[in-house]
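Showing chain A:
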Amino acid sequence: MKATSLVAAGLVAVRDLRLAFRKPSQVIQPLMFFMIVATLFPLTLTPEMSRLRDAAPGVLWIGALLSSLLALEFLFRDDAVDGTLEQFALSGQSLTWMLFAKTCTHWLLTGLPLALSAPIAAAALGVPMEAMVGVVASLMLGSFAMSLVGAIGAGLTLGARRGGVLLSLLTLPLAVPILIFGARATQLAISGGDMAPPMYLLGAIAVLGVTLAPLAAAAAVRIGLE
Partner candidate 1 sequence: MNEFLDMGGYGKYVWPSFVLGFGIVVLNLVLALNSLARAKHEARRRLGVSQ
Partner candidate 2 sequence: MAWTWFHRLASPPHVYAFARRWTPWFGGVSAVAMCVALYGGLVLAPEDYQQKDAFRMVYVHAPTAWLSLMVYTTMAVAAAVGLIWRMKVAHAAAASCAPIGAWFTVAALGTGMLWGKPMWGAYWVWDPRLTAELVLLFLYFGYMGLRAGIEDPVKADKASAVLAVVGVINVPIIKFSVEWWNSLHQTPTVMQMGKPKMDFDMLWPLLLMFVAFALYFVTVMLIRLRAELLRRERNASWIREVLT
């Protein structure tokens, strides 16, 4: 039973990757949004590099959070509209695994590129080069946890009007721990401290998310499809 579920999940992932290559705007737009948000902060705070460096963890994490919220809207919406999700639910395979695959693919297409391109924004905020590995690592782990939490919200808002604002309203309070540990890890990376403790906690949240979020997302999607 598990084997066919995993095969189905793999097929879903391959399909989503193919679709993304055909329609790259959904990958590029959140990334551009992140860059623009990061640029706005120096304009509103100060052009002084030393002060920007202090604000950098907050800027990077809030930018990443908003950008991933933007991207989350597309996680299930298109597939819900054209009936693909309904086919998934009726296929007899585990919907939980398929949605987990969708969430992971979604992170590969949005969270991972964001984390990898974060050094550009970070450099513009005066973050030293030695800190970049830490910045990328913390954003990678954090955006993965964020995708998992967000998948629940995306599933719940399928049946709602004005889904976008609602999605943010639901997801942001749940994402508070990710934001706290993630921003702290980035801050320690920049100041050259030991970033292991917040990274472990971020990892613990990601593990909890992997075990529980797909189940909740599947329940949410089923409710939306009824």
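Candidate entries met the following condition: all candidates are chains of the complex that A comes from, given by their letters.
As a convention for this text, contacts are C-beta pairs under 8 Å (C-beta built on N, C-alpha and C of every residue); 3 or more make two chains touch, one makes a residue touch a chain; residues count from 1.
The shown structure was predicted, so the numbers you read here are calculated from the model rather than taken from an experiment.
Among the candidates 1 or 2, the one in contact with chain A in this complex is 2.
Listing the residues of chain A that touch candidate 2 in their complex gives 152, 156-157, 159-163, 166, 169-170, 172-174, 176-177, 180-181, 184, 201, 205, 208, 212, 216, 219-220, 223-224, 226.
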